[in-house]
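Apart from one protein chain that is not included, each protein chain of the complex appears where it belongs.
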Amino acid sequence: MHLRIYRFNPDTDTQPRMQDYDITPEASDKKLLDVLVRLKSVDDSLSFRRSCREGICGSDAMNINGRNGLACLQSLDELKQPVVLRPLPGFPVIRDLIVDMTLFFAHYHSIKPYLINPESPPERERLQTPEQRERLNGLYECILCACCSAFCPSFWWNPDKFIGPAGLLQAYRFIADSRDTATAERLDYLDDVYRLYRCRTIMNCTEVCPKGLSPSHAIEQIRLALLKQSS
Amino acid sequence: MVRLFSGQRAWVAQRFTAVMLLAAVLAGVAWLLLGEPLDYARWRALVTTPVGAVLTVLVFAMLAVHGWVGARDIVLDYVQPRGLRLALLGAILLILAATLIRVVLVLATHGAT
Partner (left out) sequence: MRTPSSTPLKFLNLWQIRFPIGAIASIAHRVSGVLLLIALPLLASVLARSLQSPAEFDALRAAAASTSGTLILALATWALAHHVLAGIRHLLMDIGIGSGLAQARRSARAALIAAPIIALYVLVRGLW
């Protein structure tokens, strides 16, 4: 198997370079991450993030043959060779395939990703009807891997001001929650030419979400909720 | 200047003018394809009658608003230096306003005669 991997060591390099690797996968290697871990045992200078290796932690997002995805969910038999691996586009590169997620998580925190409800909590829990709970499906599953935001041109151009598809999906997750009482404040915060309205609905986010979620649908719902609120 | 139509207001203005302009484009195409062959008399009659002139100015006004929102989006995306950004936005606004004023003046002169 032939791979071309983006290499950059901030201590010795001024420019990134592409390094070629040839490796024979073992029969037990099913996903791209398996091959990367095997490569790492040969060349321990190769750096990438990984943790759970099953699409839950969201650590091993990278640009695989021009599209963002999780190495742990990428089947080997679907890959065209050479397999070209680069770090997530538009994110500052720390080393090799590892990028700086600081801004990404700052946007996530800016939308207050927790339930806001000043009423004193009931003795056991805040109940929801099955229909109310149903509205959170397709939203709560997000693992914050940043595949979507790093595939969004609007986020590339204004990474410090546009919240990006991941943050907006999370914002809608709390707007849609029947137990949250801060809907109006959340919408007011989003009504901004940068925070929400940089989105041009090109749907790159939905194209690459490894969990099959649709940030573009969440953004559509936020815009409609804003329309409803102001009329 | 960056804030002229911001956030939701810009989005709504863009969508509203889009729907209106869509109707205008469809009417214009139908007028071209279905009507008599286009000549000076027919053209003049269309745009210089009071109703025609007002509609023409309205279409140009919608084009200016729609164009402003779109052009500003492009500048906000691709032009990050603040000075250059303001200069570009100012120039676009100026050209759009001048175009609109010119159309009003042209139709006012020809409508009066």
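Labels for the chains are A and B, by order of writing; each one numbers its residues from 1.
Here is the rule we go by: a residue touches a chain if its C-beta (ideal position, glycine included) is under 8 Å from a C-beta of that chain, and two chains touch if they have at least 3 such contacts.
Note that the coordinates shown come from a computational prediction; the quantities given were computed from them, not determined experimentally.
Residue A:E207 is the one among A:D34, A:E141, A:D192 or A:E207 that touches the chain missing from this view. If you put the hidden chain back, the residue from A:I23, A:V37 or A:V93 that touches it is A:V93. In the full complex, subunit A contacts the hidden chain through residues 6, 8, 10, 16, 63, 65-67, 84, 86-95, 100, 102, 151, 153, 156, 200-204, 206-207, 214, 216-217, 220, 223-224.
Although one chain is not displayed, subunit B still touches it through residues 15, 18-19, 22, 25, 32, 37-40, 43-44, 47-48, 56, 60, 63-64, 67, 70-71, 74, 92, 95-96, 98-99, 102-103, 106, 110.
In this text, only the chains that are shown with their structure count from here on.
Within the complex formed with subunit A, the residues of subunit B that make contact are 2-3, 6-8, 10-12, 73, 76-78, 80. Residue ranges on subunit A touching subunit B, taken from their complex, read 153-154, 157-158, 191-194, 196-198, 200, 223, 226-227, 230.
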